[in-house]
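Okay, handing you the structure first.
What you see is the complex with one protein chain gone and the rest in place.
Chain IDs A, B, C, D and E follow the sequence of writing; residue 1 opens each chain.
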Amino acid sequence: MIYLSKTLTFSASHRIYNPNLSDEDNQRIFKNCANPHGHGHNFTLEVVVRGKINPDTGYVIDLKDLKQIIQKEIIDLVDHKNLNIDVKELNGIIPTSENLLMVF
Amino acid sequence: MIYLSKTLTFSASHRIYNPNLSDEDNQRIFKNCANPHGHGHNFTLEVVVRGKINPDTGYVIDLKDLKQIIQKEIIDLVDHKNLNIDVKELNGIIPTSENLLMVF
Amino acid sequence: MIYLSKTLTFSASHRIYNPNLSDEDNQRIFKNCANPHGHGHNFTLEVVVRGKINPDTGYVIDLKDLKQIIQKEIIDLVDHKNLNIDVKELNGIIPTSENLLMVF
Amino acid sequence: MIYLSKTLTFSASHRIYNPNLSDEDNQRIFKNCANPHGHGHNFTLEVVVRGKINPDTGYVIDLKDLKQIIQKEIIDLVDHKNLNIDVKELNGIIPTSENLLMVF
Amino acid sequence: MIYLSKTLTFSASHRIYNPNLSDEDNQRIFKNCANPHGHGHNFTLEVVVRGKINPDTGYVIDLKDLKQIIQKEIIDLVDHKNLNIDVKELNGIIPTSENLLMVF
Partner (left out) sequence: MIYLSKTLTFSASHRIYNPNLSDEDNQRIFKNCANPHGHGHNFTLEVVVRGKINPDTGYVIDLKDLKQIIQKEIIDLVDHKNLNIDVKELNGIIPTSENLLMVF
C-alpha cells in the first residue's frame, strides 16, 4: 500500500468562544482567541490517501485530481470565509482546528 | 555596517473593501477578499535594522531586545485583532499589507 | 515605494552543455549536468515589483493579477517542458538559471 | 524503539506515459506530464529506520552512515539522470513517484 | 481520537564521546562529533499528544498550555546549556538525540 499526501491552505477568520458560557469564562478559557471581533489564520490542510498502484498509470491517484477533490469538497467552503458565520457545516460548532477535522 | 533581521508573526482578520465604492465595485475589484464577514491570515513581519557593532558586546542590538520592541510596538496592537475594527492606527485605512507597512 | 514579491514554481528538464565544445570538455566543465539524456528540477521564480500604493485600493498591484501575469508570460512557456527543445525563446542558449533570468 | 529519518534530494527528468496506450490516451490521462520531450523535478526522499539504541554509542545508526548508504544505494543511481532511459532498475516501468518507491 | 503536535526548539552544546573508550576509538567512531571542546546545535523537539475533543472548548488541549508544559518540563532544562555538564538528568549518558528522547 502506498500513502500519498496533498497539502493545501486556506485563509479564514474565526472567534473561539462558547455561547453557553459567560463572557468572563470565555475570556478566561480562550484568552485573546475570544476577542469579540474575531481574528484569522492561514490554515494548512494535509490530506493523506492510501491505495494500490494502478498498473496502467503508475498512480494511486493523480495528484491533480486529488487536489481538485479537496478544493471542491473543503477549501471552497471555508476559504476567505468567517468560520463562525459563513459555513453552514459549522453551524453551532466552536470552530477550533480539532472540530474542523471532525466536520470535514 | 551590519544588517540584522527579526521575523515575527501575528494572526488577524480583515476585510478588504473601500467604503467610498459600491458593493458591486468592491466585489469586482477585491473579489473574495471583500466577503462581508471578513477572513484572516497569519501575517509575517520582518524588521531589518542596520548598525555598527558595539565593541563591548559584539552585538548591533541584542535580538531579544529587538524582539521585545517589535512585540510591544507592533505585534501587541494587531495580534488576534480584527484590523478593520480593533486597531485605532488603521482607522479609515483599507487594511492591505501595503497599508500596514505604511502605518507601522 | 513598496516592494511586492510573488514566488511561483515550475518543473522542467534541461541538459547543460555547449554544442561548440567537445563532449569531453562538456563533461569536464559541466560534470553530471551534461549527462546526455538530461535531468530536471523544480525551479523557483521570485518576481519583485516596485510601486506606489493606489489610494483607492490600498494595493500596489493585486497579487492575484501579478500571479496571472507571471503565469501567462513565463510559467506557461516553461512548465513541464524540456528547456533545450520545447522553448523557442531559449533557442541556441545554454539553459542555465542565469540565462533563464536574462531571457525572461 | 527509536525511529530515525534522513532526507536527501535528487534531480532527474522523466516522462509519464504508458507505451501500451495511444498518444491520445496518454495525453488525456497524464496531461502535460506526458509532454514528449520530458520535464523534471527535484525529488525528495525520506528514509525512516527503526532500531534500538546501541549502549556503546548512544546511536541507533550514525546518520552519516545512513546518509552514505542512501547515497550509494539510491541517489547515485537516479541523480541527474533521465528516469525513462538511464536507470536500468526502472526498465519497463512508468517512472511515477509511487513506482520509484516500489523499486527502490 | 485527535493527534496534536507542538514543535519547539532549543540551543545547546554537546560532545559525543564514550568515556569507557579510548580517545582513538572515540575519534574513529564519532569523528568530529567527538572534538574535545564540543560543538552545538539548534535542536527541534516535536511533541505529539492524543486525546478526545472537550465538547465545552472544542480543544483536545489548548496549545498555549501544551507549549507551557513542554517549556517548563523540557526546554528550560536544556536550552542554552552544555548537555554534557549542565543537565543532571543526562548525568552519565552520551547526549545523542536518541538518548535525549529516552530521558525526557
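Operating definition for what follows: a contact is a pair of C-beta atoms (placed from the backbone, for glycine too) under 8 Å apart; a residue touches a chain by one contact, two chains touch by 3 or more.
This is a predicted model, so every value here is computed, not measured.
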- Task: For the chain that is not shown, enumerate the shown chains it touches in the whole assembly.
- Result: B, C, E
- Selected residue (touches chain absent from view) among C:Thr9, C:Gln27, C:Gln71 or C:Asn99: C:Asn99
- Message: On subunit E, where is the contact patch with the chain that was removed from view?
- Response: 11-14, 32-33, 35, 37-42, 79-82, 85-86
- Residues on subunit C that touch the omitted chain in the whole complex? 16, 18, 20-21, 29-31, 93-96, 98-99, 101-102
- Item | Chain not shown, touching residues in subunit B | 2, 4, 53, 56-60, 62, 64
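One rule holds for everything that comes next: only the chains that are shown with their structure count from here on.
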- Could you name all chains that are in contact with subunit A and with subunit C at the same time? B, D
- Note on the structure: Looking at Cα centroids only, farthest away from subunit C lies chain E
- How big is the gap, in whole Å, between where the Cα atoms of subunit B centre and where those of subunit E centre? 34
- Message: Suppose each chain is reduced to the average of its Cα coordinates; what separation in Å results between subunit A and subunit B?
- Response: 25
- Task: Specify, in ascending order, the residues of subunit B that touch 2 or more different other chains.
- Result: none
- Task: Could you classify the connectivity of these chains, where an edge means two chains touch, as line, ring, star, complete or other?
- Result: other
